[in-house]
Every structure is written in structure tokens, then in C-alpha cells.
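Data block below; observations after.
All protein chains of the complex are present and in place, except for one that has been dropped.
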Amino acid sequence: MSDPLDALEKSISSLRRAIRDASAAGDTERAGELRAQLRRAERAWDALIDADEPAATPARLEPTAVPAAQGAQLPAREHVHRALMLLGTPAAPKLIVGVHEAFFPGELSASKLSSLRRDEERSYRSSPGARPYYLCMALAHDLLTPVRALVTISTWALEQRIIGPLSPRVDFLTGAVHIAKAVHNSAQSTADGPSPAALRLLWRFAVNIPDALPRSAPGHEGALDPQQVIDAAEAELEVHADADRAVRTEAARRARKSLGDDQQLFGAPLQGVTRLRTARA
Amino acid sequence: MSMLSALAHVQATESMQAVPLTAFRHRRLSSRPLVIIPLVMAGEAGAPLAAMVGSARRKGTLLVVAQPRNRDQRFAFAASLGRTVIDYIDSFRQGRRGGGGHSRYPDTPQILVPNHGGIKALADLGRMCRFRSTSGPHAVPDVVPEFGMWLTFLVDRAEQAGTSMLLPVTGILAEHWATGQSTLEDQNLASLMAWIAPPAGLSVEQAMADAENPDVCPPAGPATSPEFDNRDLAPAIKRFDTARTLGDLRALAAAESDLRELIAGQIQPTWRMTWEAIALLRSVPEAPRTIKRFERDCAAFTSYSDYRDSGGLPQRKRDTAIGAAQRLGWLERALAEFESDMAFDDPFVLADRRSAGEAFAGTVVEAEPSRTVTTASNRRVPRPRVTIRTQDPVRLAADTKLLSPSMPSGHKAVIVSVLPDGDATLVTVEVTGGMGRARVPARGSVPVPDQRIAYLPDPGWRPAPQFPGSDRTPWTHSATAGETGADPAAPEDAAAEEWGNED
Partner (left out) sequence: MKAPVDDRLDALRGSAKRLDYSARSLAALENNPRCTLRALLDASGSDKAAIAAHAGHPSPFGQSAFALARGNVFETMVKDNGCAELLRLLRETLQLTLPEVGYEDLNDIGGDGRAEVRHDRTKQVLLQAARGNGGGTLFDHPMLCLPVGGHKAFLEPDLVAFRIGGRFHVVEIKSFPIIDGQADPTQVRAATTQACAYIIALRNLLARVGIDKQAVSDTIVLVAPKDFTNRPTAAFVDARKQVAALSRQLARIERIGDLVDLLPEGLTFDLGLDKDKRARRPAEELAEALDQVPATYRPDCLNHCEMAFYCRSRARADSSLDVLGPAVREQFGGIDTTTMVLGLAQGRLTPTQDQVEMAAALRHAARLRAELNVLGGAE
């Protein structure tokens, strides 16, 4: 029954049977309801035949050309670059979009980002070094393979782009510090202060850092104190920083030794666990 | 369940049609009930998708949330459903009778939903709405919290046996008919109706099969069928979202009307069937004692209504330990009383309890009508004894207090002994009340030999609880002003809003 056409055909035939029954009994209201269902099922059937593809899952309609809003003149990669530079850590597309929306004008979507990443690698390989920077991968500390879903910038030090066991937390705290600083700056320098999106972003970081929220304040983004967030994040960073740096430094050294330039940017080829065993031995 | 009801289910299986479990309808049916068919989105907590609402079969209003994950649309929906419900409730807040602190509205609202899931959906909606703030950054219209508090009141009240301000139609039907299927299947309105009143021209078998086929009988909710979700609803919501992102007004209108049409197709059959079930239930005569319970509903409604007028706070999120224990006590008493009322009114229910040994009926074989005893205060009072021979498997012990539907009201008795007599049982009872004030019992107040008589346990007299449920609880028992429903460290609103926009 997994074939959606089969399923629809079955629906259609059971609806036809039910319509016959209802009409024979003179139940026009019910027959009318069933007829509407039948029309819908038949339309769905037609659509499937036309599409000529097994749409087991509902067809995805991506918003194709989203009209450019003001400030969107920059190409998407510039948006990403700017957001990452603000954060200063490897980040997942969702966070990049979040930072972008909080601090910069223009449209940037997560789906756009994933296609960007492929383009970057292609562009690098066709003419390495032709661009001032590339969006590239974060590397796993042990296998030096690309880490799922994290984006970095080629101009960063290798250490910054390595992900060890503690790095997700360290990067989260580092990101919190940078966002808090950005919020603080826009409070100082712009007339309207930080955008609601920026406050919300900071709040989402702050709730997950011990002592980053004012004790007495009601649950409200407006009550956030960026300096308190910075202090709290730095206090926890203190706990993890040394251990994390050691892993990253060691891995970076290994990467420089064993990986080519392109691999240092886009990760060692995926080879699975055999490599891992040797790497760990 | 008793042996007798179990047997009724077996008989229904054999005869392939529902078997009546009662002679009467033990639930009051308003002449103007408000039917609500709520639909929710699968996988989301309290995300309403649609509702059909109205107080007459031909006057159903369909409300649809085009993007259930969107917070604003959700509360817009709550506001419009809320307005309908509050208008309906308000129409009962008039014509108050009686004076002083005891005056009451003479009628109550009655909301009917298709099944228990419908009540759960309303409970969630009530919880979601009642703490919302009508000012500040995420303000909602005034009607939203008001609606939430009323819904919570109704849901709380519905937990109490015998009340009828909010009822699931499947529940009422199953109280009155036994089918040849399990309790689980009886929760499906279409399956239940297949047994009691199959669609014209269909056999029960075919109607049962259709009832479980979402193509022919869309589920009565609150969840829609997964096939519908995946095949029709998901793409339609997607089209709506796309149109909104693009700001394409024409496409937006088209997507919206398409969604409405889709959901109408799912909800309409349940709407029709719910009203059919109501008509069916109306044809069953109402049991005499229903009016007594209805009066309590009127009292509770009046009291909550006054509480609302005085600007009362929303109900707490959770009962305190004491509150919970008290509430449990009320619920248990209400249940005992409801069961007793039903048995008193209805020979079917009485027979049910007889088969379980919780009541008995038989013929008086011996009577001592002039027996008297001297009370502690040295007064001689009549205490006649009678012995009844019954075939029922009596499981009541000595000292059980009894009532009798076969005697004038006020008749009271207590069991003296229960002794086997061949394949029958002899129960001796002492009449303790309902004999008048004189030294000699009033005529007809003591059973006489050869009389057929039935007895059932007295659930015990108690004053009617004034404010059952959390509808009007003391201040100590209600949410405080500081506790507004938002976790102090986590603005619920911010999270909900963010949730709304993510996809």
C-alpha cells in the first residue's frame, strides 16, 4: 500500500461505493459530502499522474524567487561572511540566519545557505585563492573530516575551525559574548537601539548560561544586561578554555601535517572508522 | 461493568445491532445546545486547526487556522471561537430567579463535542487562553482569557458525573446503548452510530467498515487522519505559507479558500453525525431525576458567572494537595449519587445493579408491620421489619442503608440479615423512615406480604456541594496575581512567537 497511486485508487473506489449506497438510500446530504471527497481524490490522482513521480511525501514548494528587500544588494555569501565574523565561531546555518536577521538587513534563508556551501567548494577547486575568502567547513578533531552542518571562513586559523568534544560549548559561549557585545554596541551607537530580533537572540543564549539573566527581572528580553551575559559566559569559558584549546591545537598541528590545502578547508575525505582507529592509536 | 451490561454487549454482537442499556436518558439535553467540533494539528501541543461551531444543525460556522503554528493566527482563532462561545454563554445569563444569595439563572449553556478527545482539545485551548494578557507586547483581545476561564470551568465541571454543561456525544450514546464492539471502538462516533443507527441502506457491518475508513468517514477529531494530513493538508498549508511569504494576495486568498474547503470536507460529516446523534438522544425520554442534577448545574453556572462578573482570577494551573483531595471527594460522591439516581429512575439500570448484587428485588414473604423500638431518648417509634425473597445474587451486608424506587419517596430501610434459602435469598430489612410522624406507620409506607419490591443502597444524604470543581474556590486556592502563567525565567510569548515563524 505504499504506492500513493494505489492508495488513491483504493480511496476512489471505496468512495464510489459509498456514494452508490448513500444515493440508493436517498441520503443526498451524505452523498454530496462523499462526492466532494471523490472529486478531491480524483484531482489528487490526476496531479500524481501528471507529475509522473512517486510523491510519497507531499510535494515541497520552495518559495523560489523571494523579492529582494532593501539592503539585500550584497550577495548571500557576503551576508554569511558578515554574520560569521560577528559570531567568531563555526556555526550552523540556522544560527547564521538568526544572527543575520538580528543585526543586518536583507534576506537570507537556511536553504540558500546549503547550496552556497557547495558553490564555494566548487569555486575554490576551479581556481584556488581567486577570492579573498571562502566559506568552508569545520573539521572533526579526530578524523579531520568535515563536521555536519557547521560553516566557517577560510581566513580563520585552523584551530578556530577544529571541533573537539568541548568546542560546541566553547563556541556557544564565545558566540554569546560576541552577540552581547554587538547588542551593547547598537545600544550605544544607534538611535533605536538593538532590534527586537537581536534582543531575542541574546536572550536565547543568555537563558542557557548560568547567571546570565538578572535575578529579579521578569521574563522579558528588555531586561537583559549585555555586560552580565558577557561576564557569565566568560566565567564558564574559563572552565573549558584550556582543555578545549589543547585539543584544537593538537588537531590543527596534525591537520597541517597530513592534509593538503584544499583538505584543510573542506575536510579530509570521508573514510569511516578504519582511519579513525589509526588516528587514535 | 455488570454481568447484565456485559450480556447486553454479547446480545448486540449476536443480533448485529445495538441493545438499549437504559429506559431513560439520564442526561439533560438543552433545547439549544452549542455543538463544537474541534480539530487540532497532529504533533503540536494545543495547536488548533479548525472548529465548526453552532447551536443549530443548519447554522454551523467553520473557523480555520491557515497556519496552526503561527501564534497570531492561533489567537485570532481563539478570539473568534471565543466570541461565539461567550455570546452563547451570555445568552443564558438572564432571567435570574429567586431572591438574595440564592437567586439563580433558570437555564445553563450546554456544549456538546463529538468525543472525549474534543473535551481534551477544549481543555488545552482553555489552558492556553486563560492566562493570556490583554495588554503589553503580546496582547490578545479581552475575550481570549475570558473564553479560556469559561472553558476551564466547563471542562472541570464535566469531570463530575451527572453534569451536563459539557458532554461528549459518544459518551452519552455509550451510556444508553451497548454495541458489539469494545469501549475503544465506541469512542469513534461513526463506529458507534453504525451500531445504533447505521446510515440508511447500509448494514451494520458495512457501516462499521466505513466508519474506520477515513476516505468515507473522516475521523471526528480532534486529530485529522494522517492520510489527509499528508496528501491534502500539508501541501495546502505550504501553498498558503508560500503565498504569504511572497505577499501574493490573490494566491493567498485562493490558498485560504482551498484550505477552508478541504477542512470543511473533513468536518462536515462529523457535524452532521453529531446532530443526528443528538436527535436520536432526544427521542429517549428524560429520566425524572435529571432535573435535580440540572438544578445543581444552574447553581454552579450562576455562581461561576457571578465570580466572573466580580473579576475573578483564572483557575490555578494545578490544584494544591488539599484542593486535589477535596475535589476527588466531590467527584466520588457525585458519581455514587448519579449511579443511585439512575438506578432509582430506571428499571434497566436497577436490573444492572441487581445482576451485580448491588441491589435486589423480590416478593415480601413476611412482615412485622407493628414492630416498635424505644430510642435512646425513651421514645417509642415504629420499626417494622419485612423479609423479601429474591433470586438476585445479593452482595449487600447487614446495616446497609437502603432506598426503594417501589415505595413512596422518603422510604428508608436498613438491612438486618441476608440468608440463603435454597436457590434464593431471604433479606430482612427494617423500615426506618418515610412512615410519617405518628406512632403507627402511615398507610402504604410499609411493604405488605406478596408485594413486589426493589431496594438499592442509599448513597447517603449530604448537602449539595456549593461550589464543586475549581469554579469558585477560595483565594488560597486560586492563581495569584504574580503567577500569570508565564515562567518567570522564560517568556512563553517569545518562545511561542519564535515557534510560530519557524518551519
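A and B are the chain letters, set down in written order, and residue numbers restart from 1 in every chain.
Here, a contact is a pair of C-beta atoms (placed from the backbone, for glycine too) under 8 Å apart; a residue touches a chain by one contact, two chains touch by 3 or more.
The model shown is predicted, which means the values in this text are computed figures rather than measured ones.
S.K.: Looking at B:F77, B:F92 or B:W177, which residue reaches the missing chain?
M.R.: The one listed residue touching the chain not shown is B:W177.
S.K.: Considering the complete complex, identify which of A:A140, A:I162, A:I230 or A:A255 is in touch with the unshown chain.
M.R.: Of the listed residues, the one touching the omitted chain is A:A140.
S.K.: Would you mind spotting which of B:D142, B:D229 or B:D306 touches the chain that isn't drawn?
M.R.: B:D229
S.K.: For the chain that got dropped from the picture, name the residues of chain B it touches.
M.R.: 1-11, 13-14, 20-25, 41-46, 124, 127-128, 176-177, 180-185, 212, 223-227, 229-230, 233-234, 284, 317-318, 347-348, 351, 354-355, 391-393, 423, 487, 490, 492, 495-496, 498-499, 502
S.K.: Against the chain that's been left off, what residues of chain A make contact? List them.
M.R.: Residues 1, 57-58, 92, 94-95, 140, 143, 145-148, 165-169, 171-172, 175, 205, 207-208, 210, 236, 239-240, 243, 268, 270-273, 275-276 of chain A touch the chain absent from view.
Here is the rule we go by: only the chains that are shown with their structure count from here on.
S.K.: Distance between chain A and chain B based on Cα centroids, please, to the nearest Å.
M.R.: Chain centroid spacing, chain A to chain B, equals 47 Å.
S.K.: For chain A, which residues count as touching chain B in their complex?
M.R.: 4, 7-8, 11, 14-15, 18, 21-22, 24-27, 29-30, 33-34, 36-37, 40-41, 44, 57-61, 63, 66-67, 200, 203, 207, 213, 218-221
S.K.: Help me check something: in the complex, which residues belonging to chain B touch chain A?
M.R.: 199-202, 206, 210, 213, 215-216, 218, 227, 230-232, 234-235, 238-239, 242, 245-247, 262, 265, 268-269, 272, 486-492, 494, 498
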